[in-house]
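To start, the structure itself, in structure tokens.
Just one protein chain is left out here, and the rest sit where they should.
Naming follows writing order (A, B, C, D and E), and every chain is counted from residue 1.
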């Protein structure tokens, strides 16, 4: 099965039933991203989204030092950020298309029908935030160093952090602080403000915990799990009233599943239910 | 006065001036909900909403073991969840109507003009979250065990938890974690992420604290209190700009109340103001 | 330069490069606000917003006892709140116009293109919340006593607290609690729920830390900093999808700045970049 | 079947298969509305909404002279509009509750799962607009005289006209003109601006055409018809993108119906399909 | 009274009770706008908005040839449009501030609490559309020649036409046609698509009709008229449900007016009511 998921900068493995492990694999550059990488990540995630063998995904960075150091600034400075037609409006058009494409690649994680768990460690700067905020669950190792780094390279972060972070945590003053100052903060601070939902000893431990959680989620009804992700993301962005209406219309189809009956029966019989592929 | 509020599964009492106490009363079944119960709860709450003798409400569960264990699954599996016409679209229509009705009953707590304080203890699964998230203030006993249980019965929670929880707490990663895993968590975790605003020793203590808080709120101007609830709920779901506009239009009527003058004067005179019924 | 910023109730100084310090200056009345004060504050802030010599602002209260005790209730009771034409609709119109004007003055802090840091200490009641919630970053001294005081004078807070607080912190139950009860709470509680992002020893210390942070932010590219503030505020109030689109359209112009190149080069050269005025 | 639908002020009949005819029946008062009438109308419409024997509804006014002259002003001036507690905020609360209840009764037409056709004639003032704008299709007799009458009794229309009219027609200047001037306009003008989709000779003719259209709609798949009404109303109020998403989620259930297969087969065989009850 | 309303480029007169006539007065330049003019217009309109002697406004252009030929392109090309710092981001900031200020001046017409009637004639290009679309009612002379002229000077119209036109008329294909082609169209076409609600012979006639309509509106209850304008504009931009809620909260204050009683009584007595100032 792993055959189909071969990419230069990503290792995709299947460590447990219904679980995919996507590893960013450019450790010699601290997993810094060049354009090919976000295009590939998007391809991988879109495919996993419709792959009925997968029910949960974990995203990690290879090597000991970094989840990812963010954008490969050297590459970027020779690519998009250096582009300059003689007309500002035409340059703007090229830049806008580029940003939209880049955003869409990262948003693929949020749109993926299956939950994605980010397990961070070490250096986690810039794009590390954009990426992990588009994931569903964020766990980190104790040694993780985070930074919303973009103001330090002269720009407002434009791949998602500024739009998702205010809704991911519970301290808007802190959000402004770290986004405006670009200062580095650690795992304890990340946990305190609600950026992560678990801090674990080291990289090995956080990856292991992430896999455990992925396996647990993968053991549930995929109809229930995928509906839950969908409705939570929908509701985050809308009024409670809109959320309730969408939920009812979603479930008018989904409650007709056999999974409800199987799950209930298994509950009564204290057995582990098996659910059809989805 | 309690005469008018008699229901098989609810005890409604009036322990203090302007305060109503609504107790879920099916302790032998861990206060699990059958359809009659949410219909009754809605009736009670709608009536209290317009009852000028009431200014604050507390909601609790009878018995030592549970606020509520959630939906009575046995009853549900013989009722709605078992319904199946031969045509999926027609089944969908019946399910949608049912979900909307059920949602409306729980939303009655949010729409109630008077603040509702949920005081939770013991088992608080599934519907316990839907219910308490539609309340204004959540307090709990140290022994409370929470769970967003729905994925374990094969469905995405559809009575409100998935729409309200992301806006009630400050850790979206944690929200996804508990909603996707259905794991049980305790009062310390609930407090840490912001699900409750107070943890107290045992059931007796949390109910007592809830009553104290209800009495305090009931002693304030009902014009001020009810406007505050209305505007906070309105603003949660909209932009700050929309919230400000609605507030101004609301208060163009409400600032004309005598309560402002009475409250100010009482403040200066260090006396307790008395406010007319509303 | 300070020449242009002279006001009876405010001291405006420029303690560091690109940094303005705005001090509420009515200490003998615990910095309580009369109408002239919010009109002046708005004038000052709008001017700083377009003043290319300023890149970050700190807002403090003079004296040891209070950031501000809120609205000067005595003045208010003789002014707006006492107005009463013989016709409720006409009174409503006058009140609505007044509230809109007052709201606009406070919202000037949020609309200010440059980040504003509120450094609170001592008594911080009522308007202290409205004001600081319209700022970007909230720091406080350990002795700060907060209260959403408005229900105690018979009204729902209408200058912004009820619209901004639910989005600023991560515990909606707590928001309801403090807004409905008007109880006083301290710096530890403020930090725990996410209302402030830093607590410091005393007034001197918090002001000093605020200035340090303002200086740090002022040393960054103003294009990056002002874009970050804009997009964070925009995104707080809209869906992630809307936020991403706005960000891309914003940055199609802003990425064309020289600041990106200068910031990158300085990063590589470990030098401090200098950015043109904005 | 008509047995169950007996009301003093309404005649409910069933002139064709799956078609209900609701006639406002107070011709001696030009069908002017007293409170009992909107309460009854709401009850009737909510019941028809879930009555599987009904697939389309027509709403008309009895007598030759008027669809309805609107609110019974004499009754209103002794009822709600005369209420006046000594405190403006308390009067406001009573008025708000009253308006919400009244609005909800009229909105029942819009929320009714089955299409409602209004066939207007003669005097059609004030509430005639609120009512017919909450219906799906508006037809009128050539002699119809319309007026958004409310400013002439000193108030902004509050039962729906001002919210629905701007989205029902294609001339916002005209909307402002007729709402601000309260002038009477005829069927030709109503057709020109898009308020009605058909003008017919006299009352008999418009009612007959309305019934014909109701019968035509009632002959279609109720799954298709009710979905179409739902999605059109939903989309009117939201972005195209939101509309598309809701549509897909709606139809993921509804396309599973047998009606699609039956309708297609009937089309190929040039036969009239028969659809199960819904 | 006219004393207070003296401006170089505008004539403000008071031709009837409670009616103001604002005339654009630069006929030698076809009433083309320089910056001073939109600043002045905004000042005038904001003042009329709160002037209790005014209940309706008419806006016209002086001279026979033009309502307005739009932006004074020569002036603009030497002003804003020519500004060019060496840094695109800094130029962008200056341009954005300029556009916002310009938009706000035109939006003052929409925010004006009293209805504004635009009476157009002759050349009505570019800004003529922005201006009249921010008014409430559009009337025109038969000789009016309209054009959404902006693409012909190399830019997308940014002062309001592109945002208001799609909601003002009932043919989105036509909107795209005239905005993309910049072609000139006449009064018949404007009436057919719903851009104007009345076409009259010549300039004198349309101004006379506009005044007549202004006088009619000015004779109504100002509470009713101003509420109607407010709610129509609010509802245009939001869902019906949001519109209804806002309406109810607005009217909880406004129905308490004496105007309702006076209007009703006058209606019964066939007398003309007199309403207090607002």
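Details
Note that a contact is a pair of C-beta atoms (placed from the backbone, for glycine too) under 8 Å apart; a residue touches a chain by one contact, two chains touch by 3 or more.
Computed from a predicted model, the values in this text were never measured in an experiment.
One of E:194, E:222 or E:243 touches the chain omitted from the figure, and that residue is E:194. The residue from E:156, E:188 or E:204 that touches the chain not shown here is E:156.
For the chain left out of this panel, the touching residue among E:170, E:210, E:243 or E:273 is E:170. When you scan D:179, D:206 or D:249 for touch with the missing chain, the hit is D:249.
Residues of chain A in contact with the chain left out of this view: 50, 86-90, 92-93, 97, 223, 226, 253-259, 276-278. By the touch definition given at the top, chain E reaches the unshown chain through residues 73, 77, 81, 84, 88, 91-93, 95-96, 99-100, 103, 107, 110, 150-158, 160, 162-167, 169-177, 179-183, 193-194, 236-238. Along chain C, the points of touch with the absent chain fall at residues 246, 249-250, 252-253, 256.
The working rule: only the chains that are shown with their structure count from here on.
Interface comparison, A-C versus A-D: the higher number of contacting C-beta pairs is recorded for A-C. Computed from the mean C-alpha positions, the centre of chain A lies at a distance of 47 Å from the centre of chain D. Distance between chain centres (mean CA atoms), chain C to chain E: 35 Å. Work out the mean CA point of chain D and of chain E, and you get 33 Å between them. Each of the following residues of chain A touches two or more other chains: 88, 91, 167, 169-171, 193-194, 236, 238, 249-250, 252-253, 256.
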